[in-house]
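Excluded from the complex is one protein chain; the other protein chains are retained at their positions.
== subunit A ==
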Amino acid sequence: MILQPALSPSVSLRYWPGFPVALSLLLFLVLLGWAFFPALLSSADPLLADPTQTLRAPSAQHWFGTDHLGRDLYARCVHGAALSLQATAIAVLIALVAGTLLGGIAGWFGGVADRVLAVLVEVLMAIPALLLAMAIVTALGFGTLEIAIAVGLSSVAVFARLARGEVLRWRSRVFVEAAQVVGVGPWTNLCRHVLPHAVGPLLALAALEFASAVLAVSALSFLGFGAPPPQPEWGLLIAEGRNYMVAAWWYTTLPGLVVAGVVLATQQLGRGLQRLQGERS
């Protein structure tokens, strides 16, 4: 470009997130509200069946309509948020911690540890994440926590690769070598001096992985490996609606829209965080 703008925009303007990110933030806050204060945001009981109100279309009284037992679908979505988000958060946390540990060790110590990690990452890439998660669920049994662990373990590879790269980037810096010379042990050095620099990129990746973890958790729940039926887990809600697609379009459509909205919002936020990270470093 020949023409440079004479005045670069002020810092506050440069970090202004833009409309999509702002909207995503708003959606995410609503979601947190659903997860932490479900009773405040929906007055109906998510488990209370009402035989006189079965399969009602969305209305002012039932925003998302009702299901085949007359339960309020909006209330079920709101109360399901806690279950689904819990599972997602656990999954991302497991992937983050395990991946950082593996990648950190491989990057720092190199040699055999690095070779082993390379093969492990290759294997984890070779097996599609959903199939790996299904294998883990087979061994662990079914339930919300189980699918959370499965999704977490099956997405370790991305974090391990990033952590390894970050450790390799920082380990040859002068301050790290200085610490080494002074006599700081390898573990202390890794944890105190190298990993803090990797926190930013790793957390940005975690935010991005949150979106795909929501998808994976809901897919496993849809396939029937999550919490048992009375629970309002999102994937399960949609699976239950399958049998009433002709009579009640809202039964599968609206809970699915919630999942899609959450994925989109968290993805936008993750992208925003990554951009911010990129600008800073």
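FYI, contacts are C-beta pairs under 8 Å (C-beta built on N, C-alpha and C of every residue); 3 or more make two chains touch, one makes a residue touch a chain; residues count from 1.
Methods note: contacts and distances are computed from a predicted model.
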Review point. Hey, which one's the missing chain according to UniProt: "CoA transferase subunit A", "Probable chemoreceptor glutamine deamidase CheD", "3-hydroxyacyl-CoA dehydrogenase" or "Nickel transport system permease protein NikB"?
Key: "Nickel transport system permease protein NikB"
Exercise for review: Among A:66, A:88 or A:267, choose the residue that contacts the chain missing from this document, as touch is defined above.
Suggested key: A:267
Check your understanding: Which is it among A:31, A:83, A:106 or A:129 that touches the chain not included here?
Key -> A:129
Check your understanding: So that we can see where the missing chain sits, which residues of subunit A does it touch?
Key -> 119-120, 122-123, 125-132, 134-141, 211, 215, 218-219, 222-225, 235, 238, 241-242, 245-246, 249, 252-253, 256, 259-260, 263-264, 267
